[in-house]
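Missing here: one protein chain of the complex. Every other protein chain is in place.
Presenting chain A:
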Amino acid sequence: MSMQEDHTGGSTEKLVAEAKEALRYRHPSRIQKVGDHMRREWQLYLLLAPTIIWLLVFLYTPMYGLQIAFKDYSIFRGVANSPWIGLEHFHTLFGSDQFIRALKNTIYISLLSLAFGFPVPILLALMFNEVLNQTFKKTAQTIVYLPHFISSVIIAGIVITAFSPSAGIVNTILEWFGVDPIYFLTKAEWFRPIFVGTTIWQEAGFQSIVYLAAIAGVSPTLYESAVVDGASRWQMMWKITVPSIMPTIIIMLIIRIGNMLEVSFEMIILLYQPATYSTADVVNTFIYRQGLQGGQYDLAAAAGLFNAVVAFVLVMTANTVSKRYSRTSLW
């Protein structure tokens, strides 16, 4: 009897183990699938590791500190021991004229950058694509890519010099037409056009590379077919090139909308001055002044968190809208 029990018991256990193993193979869990994939493609995961470590150390770990947006933070008490104060910092922010002004400026400058800055790289790429002389094309491309590789400090220096009322080229030209020198960088109404123009000059060329790559991916037979059908170069550009790169344009637009509130902080810091705060001060410069210069880390963290939440909502909305209407989306 005991023999039989042993036999039966042992056999059942074995059968259950075999069944579990078979189940594992037939219906592997997501973790098992990832594990199998990692074992098989470990070289790829190794290549991915530095980026993941970087993300964890510099982007995810600091998120622990986000809680100070809801605390009365003191550097002596530390993040964990500072007392919770709920949404008080947010009340302070939205009650502050400076923050509201910064928020309005951010939105205004972002919309201007989007309206004027977003189409320029696309137009540049389309123009480069139409240039047949290779020497001219390469020279022109180098010239427009160059500002991207120059430090923002130098770019700001060039802009300040160019708009200088005494020796700047802009005022010199204006003088030829009998216009009195204008103190561009001290006048609030001139800050936005100068800032938007500068960022376009600095980045449009480099950003056009993405569109040039997309254009390079369009099948040449589409153009050949259109040529036989009788399309002009202009018609081919608008009826083939632009629609073909539209998915890329939409993806870039979604990314751009997600980064809308992240206006070029460095350039603003370098170009603005108290006289132009009314039009130049944005959320990021506000955070910089409150947090780093004023020592109000908790208030600055609240402003930063607000910025991030708005960006998240914007990118989600843009992606959903794009997915629904153009079949193109980031995810």
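The definition used in the following text is that a residue touches a chain if its C-beta (ideal position, glycine included) is under 8 Å from a C-beta of that chain, and two chains touch if they have at least 3 such contacts; residues count from 1.
We adopt the following convention: contacts and distances are computed from a predicted model.
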Field: Candidate names "Formylglycine-generating enzyme family protein", "Carbohydrate ABC transporter ATP-binding protein, CUT1 family", "non-specific serine/threonine protein kinase" or "TonB-dependent receptor"; UniProt protein name, chain not shown
entry: "Carbohydrate ABC transporter ATP-binding protein, CUT1 family"
Field: Of A:Gln98, A:Gln235, A:Gln273 or A:Thr320, the residue in touch with the unshown chain
entry: A:Gln235
Message: Just to verify: which one of A:Ser225, A:Ser278 or A:Thr317 makes contact with the chain not shown?
response: A:Ser225
Message: Touching the absent chain: which residues on chain A qualify?
response: 219, 221-222, 224-231, 235, 239-240, 243-244, 246
